[in-house]
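Note that one protein chain of the assembly has been removed; the remaining protein chains are unaltered in position.
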Amino acid sequence: MSAISELRTLSTKRRGPRPTAVTNLRKSDGRAAAVFLAPWFLGLFAITLFPLGASAYLSFTRYDMLSAPQWVGLQNFVDMVHDPRLLQSLRVTFTYVVTGVPLQLVAALAIAVLLNQGMRGLAFYRSVVYLPSLMGGSVAIAILWRQVFGEDGLVNKALGVFGIEGMGWVSNPDTALWTIVLLHVWTFGSPMVIFLAGLRQIPDMYYEAAQLDGASKWRQFRSVTLPLLSPIIFFNLVMQVITAFQAFTQAYVVSGGTGGPSDSTLFYTLYLYQEGFQNLRMGYASAMAWVLVLIVLAMTGANFLLSKFWVFYED
Amino acid sequence: MSTTTLPPGGLRPRTTDLAAQVPARRRRGRWRGRTGSAIRHTAMILGCLVMIYPVLWLLGSSFKPTSLIFRELSIFPSEWDWTNYSVGWNSLTYQFGRYMLNSLAIVGGALLGNLVTCAMAGYAFARLRFRGRNIWFTIMLITIMLPIHVIIVPQYVMFQRLDLVNTFWPLIVPKLLATDAFFIFLMVQFFRGIPRELEEAARLDGCGHARIFLRVMLPLAVPALATTAIFTFIWTWNDFFSQLIFLTSDDVKTAPLALKMFTDSTSGSNWGPQFAMSIVTIIPLFLIFLFGQKYLVKGIATTGIK
Partner (left out) sequence: MSQSMNRRAMRAGSAAVAALLAIGLTSCAATSNGATSADGGSSGDGAGSGEKVTIKFAWWGSDSRVASTQQIIDAFEAENPDIHVEPVSTSWDDYFEKMNVMAAGNDLPDVMTQDDRYLTEYASRGLLADLASLDVDTSKVDQSVVDTGKIDDTLYGIATGVNVHAVVADPAVFEQAGVALPDDTTWTWEDYSDIAAQITAATGGSAYGVQNYSFIEPVLAIYARQHGEEIFTKDGAIGVSPETIESWFQRTVDQIASQAEPSAETATEIQGAGVDGSLPSTNKGAMAWFWSNQLSAIEKSAGRPLTLLRAPGDSEFERTGEYLRAAMYYAVSAKSEHPAEAAKFVDFMLNSQTAGDINLTDRGLPANLEVREAILPKLSDADKTSAAFIESLTDDGTFADSKPVPPKGSGEVSDITGRINSDVIFGKITPADAAQRWIDEVNKAIGQ
């Protein structure tokens, strides 16, 4: 995968001739790697690989958890093609990923930049801004969301002030998904923290130089902040895409586990969960899981490929 | 993402020259005046109110009688019910503090695991060259791409065979063995931000990998470790699903599991005590973040200083 080739070019990039001490150390890399990766390898083989392999095996079976799996070959994958709810869940998930991830990242970056200015009480503001992310999958969110986006909710009360008649945002199939996208954007805490960290890493001298050049704030942002922050943006993008494809909790909580109304918030993982745990089709759910892995792998691969054009590493 | 007009490589030589001429001064920007500052603080506070609304609502609702929670939009209770907290704390099999301690025990194990083993793995992937690294790295990424829901069943079967179900081990052992690839990737990205010169100087001094890792990389990666620590704390604390599957009896239940015991969708739920205890469980998270984030941001800044 391109990520790795990129990693490799990076690590092989040498500056000038290398003294023998360093070369010797390079030779011992293999052994050192074995040591440093020992816990990870142990975890991989003892803990991760078995469930990984088991789920791969189960994807070729009919498995209800209550009795032993039965081999059905590719049947699960064939069934997926003819499953309208699966297609719906893909539609929902892609819409969510394509809108929610960029919006959340932009929000996280904007707030991080704002909170990076010299200002009193920033520590407090930063913590406050992180609060929605702390609430996570609390069931309270479900009730809150209804009270905010319900027919008699706050949003409609606010709209009423301007004479606009609202609607039941959470309960309308046309808008329900967008309230969850909004919920996602709102919980931007984690990527924001990482952005903030990245921003602090950019040495002031670059900005000072840019100021001497008479660059505007916007130009400074584009020419200094963005390129120097790109590895962090990249990390957030990759991880957010991966986690957004697996989005589950928010839809589960807001829709009461149904993915409703009318399957409008039926996220892929939510459907997978319904099939596996509620309808006892764990074989089918495993097949879905591996299709998801392929999709996410493709997206991640594309991300790594494209990163060549916009991500700059300092070393 | 728009492509950048000025790659840093091109910028660097000139900026370093210029930086030498310009005395170091703090960037204050145009918001220097008092009025500007006041306006800005007002804007920040308004923005914060939007962000903090859910928590204020939760806090307000935790003082409402359960029957009012559904009917009243206002944050301020029209009728105060102070008993939610005492009822919530005392009405489960154990006092609520017991469940919080259980959560803390798991968080502690997870912290130790993620900090030590993810950093080690991250160092190997970021700095060491070894055969099959591409493949291992890809496999590592794949392990975070599989939804937990299909992994949990084989995992349960496995831990059940080992007779470890209903203990904290199924929740801690995986972290001790660096199965949380998010943090490995995070460490990789941060290690790559550390200038190689430092490391190579150490190598010339005859340091081995162990010493480079411990004496050079780890101190420089303190911010990344802080990030890992904070996120591990929060995410492990909130991780409902695997705790539900692996923990069964009341004495090992965690705070999120205990919270769920106030709800019953087949009949009425005790929302008042539930919300009260939700507030209680958020407090440690907020404190960890409040104190941790200073350290995290400041720490990261140090890696930028060469």
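Read from first to last, the chains carry the letters A and B; within each, the first residue is number 1.
We adopt the following convention: a residue touches a chain if its C-beta (ideal position, glycine included) is under 8 Å from a C-beta of that chain, and two chains touch if they have at least 3 such contacts.
Source: prediction; values computed, not measured.
Peer 1: In the complete complex, the chain left out here touches which of the visible ones?
Peer 2: A, B
Peer 1: For the chain not shown, which residue from A:T95, A:N172, A:Q211 or A:N303 touches it across the whole complex?
Peer 2: Answering carefully, the residue with contact to the hidden chain is A:N172.
Peer 1: In the complete assembly, which of B:S91, B:T138 or B:T167 touches the absent chain?
Peer 2: B:S91
Peer 1: Among B:V157, B:A202, B:V222 or B:L290, exactly one should touch the missing chain; which is it?
Peer 2: If we include the chain that is not displayed, B:V157 is the one touching it.
Peer 1: Over the whole complex, note the residues of chain B touching the chain we left out.
Peer 2: With respect to the unshown chain, the touching residues of chain B are 66-67, 70-71, 91-93, 152-154, 156-158, 160-161, 165, 244-245, 248-250, 257, 260-271, 273.
Peer 1: With the missing chain put back, which residues of chain A would touch it? List them for me.
Peer 2: 50, 53-54, 56-58, 60, 64-69, 71, 73, 142-143, 146, 150-151, 167-168, 170-173, 255-258, 260-263, 274, 277-280, 282
Here is the rule we use: only the chains that are shown with their structure count from here on.
Peer 1: Just how far, in Å, is the C-alpha centre of chain B from the one of chain A?
Peer 2: Each chain's C-alpha centroid was found; their separation is 14 Å.
Peer 1: In the complex of these two chains, what residues of chain A are touching chain B?
Peer 2: Interface residues on the chain A side: 1, 3-5, 7-8, 10-12, 15, 19, 21-22, 25-26, 28-30, 32-40, 42-44, 46-48, 50-52, 54-55, 58, 65, 117-119, 121, 123-141, 143-144, 147, 152-154, 157, 186, 190, 193-194, 196-198, 200-210, 212, 217, 222-224, 226-228, 230-235, 238-239, 242, 245-246, 248, 256, 269, 272-273, 276-277, 282, 285-286, 289-290, 292-293, 296-297, 300, 309-310, 312-315.
Peer 1: Which residues of chain B touch chain A in the complex?
Peer 2: Spelled out, the residues of chain B in touch with chain A are 1-9, 11, 14-16, 18-19, 22, 24-29, 31, 37, 40-41, 44, 47-48, 51-52, 54-55, 57-58, 61, 69-70, 73, 116-117, 120-121, 123-131, 133-134, 136-147, 149-155, 157-158, 173-174, 176-179, 182, 184-186, 188-189, 192-196, 200, 203-204, 206, 208-210, 213, 223, 227, 230-231, 234, 238, 240, 259-260, 263, 265, 271, 274-275, 278, 282, 285-286, 289-290, 293-294, 296-298, 300-301, 303-305.
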